[in-house]
Each structure stands twice: as structure tokens, then as C-alpha cells.
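What you see is the complex with one protein chain gone and the rest in place.
Take a look at chain A:
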Amino acid sequence: MYAIEVEKLRKEFKVYSSRSGLVGAFRDLFTRNYKMIRAVDDISFTVKQGEMVGYIGENGAGKSTTIKMLTGILTPTAGKVVVNGMNPHKEREAFVQTIGVVFGQRSQLWWDIAVQESFRLLKKVYRVSDKEYKEHMEHVIETLDIGPLLDKPVRKLSLGQRMRCELAAALIHNPPLLFLDEPTIGLDVLVKLKIRQFLKEINEKYNTTILLTTHDIADIEALCERVIMLDEGKIIYDGSLQRLKENWGEGKQVQFTFATEVTEEELCALTYDIKATWRKEETNSWVAHVAPMHVSDVISRIVARYDIQDINIDEMSTEEIIRNIYEEGVVHG
């Protein structure tokens, strides 16, 4: 059985575009220009129990909308969603008992009351028995290191502290499926590492399925074997992170800092036969993207021709791979 099963899922929003100017505003009073926007456009995918999937895309690509449909917050316009064997928006109350949700930009906890009071309320709301709570949460609290924070009101916590508490709160009922919408947004590196570590651990311990959206590709690299990439409401890539890297990340980048100004034409002409592509970083700094076997070739040619202040050789980062995919539109291979 799949944890998540989505088929031809679609969500349309009706938005109205206002006309410009005062006359336009008056016309808007009487007739409005409505436009249908497809935030999510016939997407299909499945997620197995225990998988950790990264769901990525630019702002407005439809990530949050998908997550909100999967969690039963939004009703889909068309298509089939089965999550944990249930239809999220139809059987909402029974369904949400089986999922945990963390929205990085929105607190799940009550602002004014101490963290442990929030936990107590949630424990009641999710009908968790004292015994289950003790067994499970003691471990969670310890791993996330939030014991000392429990008696503080949420509004007094730092973002990193709050995020760890949010995560613990989402796990009170030990759900088999966890949705994380940008859980590491705005956090410092140490907290990020701790959260990643923790997510890995619960995934191993309880076989918890995790679907995660993030702008920090390092989250995905640390956690997910599989990524689903979204652009303008459509899935443009669904597969392993490894394959994505192999298809797109072959080659190295060599960064040169020139002493004098150079033009792209000059550089391209010089490296025409080894198919290097050039990108300008700063005034005198250029990056060449070449196949690994041509690295030394590029360096020797450039060094022979120009005055060089600095050279760096890098692997393509996942972030760059993803940027390239978005810039070029389609995934090849």
C-alpha cells in the first residue's frame, strides 16, 4: 500500500485582475476580469511508506498548494488523492489523526502558553494516552533537546527553539506520515543539522514517511533519496537525487579571476573545440563549465593567454543543477 497516491491532481484558483487607473477601478465595480489559474496541473505520483521525498520548486510552483491538498486543507478541483488510505478532505477529522504537519512559516503552537501546555492540549486533541505520550515524547523531547524550553511561553522562544518545539508538537500522536513545509527556513546551521539528524532518526525508528518542501537543497541532500521537482504546477522531474546529479551535474566548473577585463566572445573562441560554457560572476571573474577530462586543457589555454589572479575548481552543486534545470526548462535524459 502506498502512503500517498495522487492521480491527475489539479487545483484551480479564480483570481481577478484589476484594471489600471481610476476609470479601471470604476469598471471593476461592475464587471470583473476573472482568470483561472492552475496552481497544480494534473500531477500524479505515489510515495511508499517509509520514503523520504523532497518536493522542490520555485516560489509559486505549486508546492504549498499540493501539500495543502494532501493534508486536507484545500479541496482539489479535480483528480484523485488517497493518503494513508483515506480521502483527506472528505474524512478530514479521521484523516488528520494519521498525519503530522509542520509549516515553517506558521506556528502550530499557542503563542501565549508554555510549550508543555500546548503539548498537553494537543495530546488531548489527538487522544493520546498518558502511556503512549510518555513512551514516545520523552524520547522526542530528549533528542530535540527541548526539555529546558518546555515551561517557557512560545513567544519567548527563538526561531530555532520554536522550530524544534513545532516538530515535537507535530509528532505527539506519532503519525506514520509527516508533512514538512520549509521546516528549516531561517534557521542557523546547527539547528538545521539537529533537525535533519532527528528526522532521519524517526524515519529509521518508526518507518515514518516524510514529504518535505524546502528551498535549502542541503536539506534534500541530507535526507531524501528521491526528489519531485515542480514547475508551474507540473512535475518536471521525479526520481532519485543521484540520477539528477548524474544527468545534469557531469562536468566541473573552473573559476578564473582575471587581472584585466575579458569578453565572452574571446573566451568562447579560445575554448570552442572543447565545448566549455562561460558564465560571468563578477567584473573580472568568469566560470567555465567543462567535462572533467577537459579541465586541465581549459586551464592551460587560459593561463597561457591571460594574466590570472586566482583559479578555483569545483563540482557542480545540486543547487546549481537545479538552477540550470529551471533556466533551461525541461529535463533531459
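Rule of thumb we're sticking to: a residue touches a chain if its C-beta (ideal position, glycine included) is under 8 Å from a C-beta of that chain, and two chains touch if they have at least 3 such contacts; residues count from 1.
Heads up, the rule we're going with is that contacts and distances are computed from a predicted model.
A.B. asks: For the complex's missing chain, which UniProt name, "Tryptophan synthase beta chain", "Amino acid ABC transporter membrane protein 1, PAAT family", "Nitrous oxidase accessory protein" or "ABC-2 type transport system permease protein"?
C.D. replies: So, among "Tryptophan synthase beta chain", "Amino acid ABC transporter membrane protein 1, PAAT family", "Nitrous oxidase accessory protein" or "ABC-2 type transport system permease protein", the name matching the hidden chain's UniProt entry is "ABC-2 type transport system permease protein".
A.B. asks: Give the residue, chosen from A:75, A:158, A:207 or A:242, that touches the chain omitted from the document.
C.D. replies: In the complete complex, the chain left out is touched by residue A:75.
A.B. asks: One chain is left out of this view; which of A:8, A:35, A:124 or A:323 touches it in the full complex?
C.D. replies: Result: among the candidates, A:124 touches the missing chain.
A.B. asks: Please identify, in ascending order, the residues of chain A that touch the omitted chain?
C.D. replies: Looking at chain A, the ones touching the missing chain are residues 13, 64-65, 68, 71-75, 89, 92-94, 96-97, 99, 101, 103, 105-108, 110, 112-113, 117, 120-122, 124-127, 153, 181-182.
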